[in-house]
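A single protein chain has been omitted; all remaining protein chains appear in their positions.
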Amino acid sequence: MLELDRISKRFGRVTVAEELSLSVRHGDAVGVVGPNGAGKTSLFGMISGDLAPDAGEVRFDGRRVTALDASVRCRLGIGRTYQVPRPFTGLSVFENVLVAAQQGAGTRGRASYALAAEVLAGTGLADLAGRPAGRLGLLQRKRLELARALATRPRLLLLDEVAGGLTDPEVAELVALITAARARDGLAVIWIEHVVRALTATVDRLICLAGGRVVGDGRPLEVLATPAVREVFLGTEASADALTEVERDA
Amino acid sequence: MSTYPTSTYPTRRTFLGALGTAAVAGCSSGLRESSGGTGRSLKIGYVSPRTGPLAVFGESDDYVLGRVRAALAKGLSIGGRGYPVEIVVKDTQSSAARAAEVAGELIQRDRVDIVLATSTPDTTNPVSDQCEAARVPCVATVCPWEIWAAGRPAPTYSYLHFIGTEQEVGVFAGLWSKADTNKVVGGLWPNDTDGELYRRFVTAEPGWRVSDPGAYEDGTQDYTSILAAFARDDVEILQAAPIPPDWVTFWRQAAQHGFRPKIVSVAKAMLFPTVAKTLGELAEGLVAPVWWSAAFPYRSSLDGTTAKAFADGYGRPWTPPMGFNHALFEIAVAAFRAAADPKDHAAVAAAIGTLKGEAISGRYDFTAGPSKNVSMAPDLLGQWRRNPAGEYDLVIVDNTLDPAIPLQGEFTPLR
């Protein structure tokens, strides 16, 4: 459903994508790992429409979306969360989700309220519906970020480090939410994560990015075992630890 | 905040003048030799505010200049020699600093033989100062002579032909005594040079009790407190010197609050027909000074055009500065003729001081002014009246200072 065709993007001398090609099928769950500056978040930007590639093409359902506005891509079915949650702080939790339900999913009136309520219930935010989004804690903000993305009824969901900064039980809770959403809506997910353990437990395909290129793509454990990926990961100590942990789990 | 006619403080003006003097003095040594050296044509520089908040004064410039250019198209014949006449026009953009700058340009780059300056102290004073410094003759108008003469050294090269505020207050007071009132005069005087002059002269006029709520800021939107003070003092005569927009605001609020004195005399704001048109019915019966109107029985000394024909040719409602701006050119031409050599700046400047004559604006006399180099124009009073066509005319009701100008009606109090 999603195809990236040799996209390139530079910020001055930093290359975040170089002739990068990638395709994701309906229902896929793809994890993306890579060191800082590998181009992971920029990749999301180019898929969701925040960022325009210098060259190459982005296709969604066979349609060229490279030049389309983020709001249009959202309506086509691409949803995204930010690494650092960006709720509309002046709106209530319910309103945050309602905007997404009306604008992103294109529902009106009663249907939009029902959708918003359903998503809030599904993400465990129903009790907080009336609270101003600016007064939420981190976990709640992360949930809201996810809820808002889900309320747009995406067919492809881009998750940017949903687990970062959360405790293990909290991560488990979010992973369960995502798994449930996938099971229910059959949506495809591309998931960037530093916490590799959370990833390997959920995804069935892992991509490793470095310097704007794909250095590994395949089954998670196999990818992690390739020398190129190991080399990339050994560069950073924290990631090396994570790698060891994953291997131990396996 | 003061963005309208005749509002410059002596201190600021003096400062600008000094600045201009210094600038021109620096390069005037080369100028003196070149005076009279720019061929045989006579060049006249004309400085006025054509854009900016004062643009209402310069609005008729294109028309006035067109008439003058047509009248002088064949040039002047002086002492048996023919001189083509060239007019160079500069816009002050309603700024005193810019006025000084363009005067400098006229003197140095265009090498004009005389500079004419008009409309508000922001134009007349910096331009006159520049001309004094560069020793170039200058004639100015449309600025009360008290403001022009105050705070500067006795002028040699610059002259002014216009009315004076003290004289105007005297004429107003004469009119006030014609009606039966309690002699309480309310003063609506803003915090600018004109306001200060009226406050000073009206307060000094014997026989009247003055109610003065204080100098408000130009641009004030609400006059409730002033109206309350007038009501408290039982004001039956109003004397105002506001800028046009403030007057419209004030007079409408006065109507809203039911304040209607017997006599309302308004300097400055009610000079222009457009303001009367704006006020509509509220303009009826307001008294305003008349420096010049289409009804003046005078002719252009250049081509004999009557004031009426001159005003009618404009195609829009005439404005008082029109006549005086035209007169500037008449005075310039008279000065060229009176000087032994029209290209000799000192001779032309000296010649202006001997002039006595008539222009489309009326009589001028530089030999017997109230101050050096000043020729005082008479000030008449008019009352705004609705004509059968539904428009408002300024009808002359007082001609004490120039009985040659016929009265057009009787003064009638508002109540």
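Should a chain be cited, it is by its letter among A and B, assigned in written order, with residues numbered from 1 in that chain.
In the analysis below, a residue touches a chain if its C-beta (ideal position, glycine included) is under 8 Å from a C-beta of that chain, and two chains touch if they have at least 3 such contacts.
Convention: contacts and distances are computed from a predicted model.
Engineer: Hey, which one's the missing chain according to UniProt: "G-protein coupled receptors family 3 profile domain-containing protein", "Response regulator", "Branched-chain amino acid ABC transporter permease" or "Succinate dehydrogenase iron-sulfur protein"?
Structural biologist: "Branched-chain amino acid ABC transporter permease"
Engineer: Could you tell me which of A:S8, A:Q103 or A:T179 touches the chain that is not displayed?
Structural biologist: Answer from the full complex: A:Q103 touches the omitted chain.
Engineer: For the full complex, which residue in A:Y82, A:W191 or A:F233 touches the chain that was left out?
Structural biologist: Per the contact definition at the top, the residue touching the missing chain is A:Y82.
Engineer: Of the residues listed, A:T123, A:T152 or A:T202, which one is in contact with the missing chain?
Structural biologist: In the complete complex, the chain left out is touched by residue A:T152.
Engineer: Which chain B residues touch the hidden chain?
Structural biologist: Touch with the absent chain occurs at residues 1, 3, 51-53, 55-56, 59, 191, 213-217, 219-222, 224-226, 228, 244-246, 248-249, 252-253, 255-258, 272, 274-275, 278-280, 282.
Engineer: Considering the entire assembly, which residues of chain A contact the chain that has been omitted?
Structural biologist: Within chain A, the residues touching the omitted chain are 48-50, 69-72, 74-75, 79-80, 82, 86-91, 95-96, 98-100, 102-106, 148-149, 151-152.
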